[in-house]
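What you see is the complex with one protein chain gone and the rest in place.
Entry: chain A
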Amino acid sequence: MSQLEIRDLWASIDGETILKGVNLVVPKGEVHALMGPNGAGKSTLGKILAGDPEYTVERGEILLDGENILELSPDERARKGLFLAFQYPVEVPGVTIANFLRLALQAKLGREVGVAEFWTKVKKALEILDWDEGYLSRYLNEGFSGGEKKRNEILQLLVLEPTYAVLDETDSGLDIDALKVVARGVNAMRGPNFGALVITHYQRILNYIQPDKVHVMMDGRVVATGGPELALELEAKGYEWLREKVKEGA
């Protein structure tokens, strides 16, 4: 049961149903891609996994290693090892990255984290991301460029070491160098004790993060699942091709 499993998940916001029966499994140790056109519900799925209170879950289950986490608050989910890299990370003025990261790590581990232990971890993460120590004393995301915000999400991923991570369009708006850095961060996490769902609109990031599987979402449901070649096929033929194919199947 070492997997992140979504079963028949239905969810809405302001009375509009966005997810219409999502089924998806990401086993621990694997990296899956979730692709789909704009408005398919990909980002909504990411936020609902993290417990965004803006959305109402109407039906279904989210099972983290077999445990239904739907009733848990966002922080309880995080402490159980779930992580969402935000598409639009939020600015928190006056709170330094260092201070925030240490508090988050302490919350995750449920114990005090000494300065030495903290620095060892953070330095390693900064090296992987080729990032300057100076960022640690900056305020969380305040005045950051889009690329810096995304890099900061991956820094948090590396320091907090979750069991399952959802990356919500971390590649959007990044130039090729920034994209490589982000990919390096995710690849550094790869291993038997880590599973990830990489949400993306484009195939490009998958050149740097090789997915074990590719899922495609349309109109609030997962409509296709395949190997890495599915992403390439989509890139070549477009989402319309798949839409037609799904219709034929139905």
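FYI, a residue touches a chain if its C-beta (ideal position, glycine included) is under 8 Å from a C-beta of that chain, and two chains touch if they have at least 3 such contacts; residues count from 1.
Rule of thumb we're sticking to: contacts and distances are computed from a predicted model.
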For this session: From the list "Fe-S cluster assembly protein SufB", "Anti-sigma K factor RskA C-terminal domain-containing protein", "ABC transporter permease" or "proton-translocating NAD(P)(+) transhydrogenase", give the UniProt name belonging to the chain omitted from this structure.
Result: "Fe-S cluster assembly protein SufB"
Problem set entry | Touch with the omitted chain, as defined above, among A:Met1, A:Val92 or A:Ile176 | A:Val92
Seminar exercise, completed: Touch assignment to the omitted chain, from A:Leu160, A:Val198 or A:Val214, lands on A:Leu160
Exercise. Just one of A:Arg7, A:Arg79 or A:Arg138 touches the chain that is missing; which is it?
Worked result: A:Arg79
Exercise. For chain A, which residues reach the chain that was dropped from this view?
Worked result: 50-54, 73-75, 77-79, 83-84, 86, 89-95, 100, 103-104, 107-108, 139-140, 156, 160
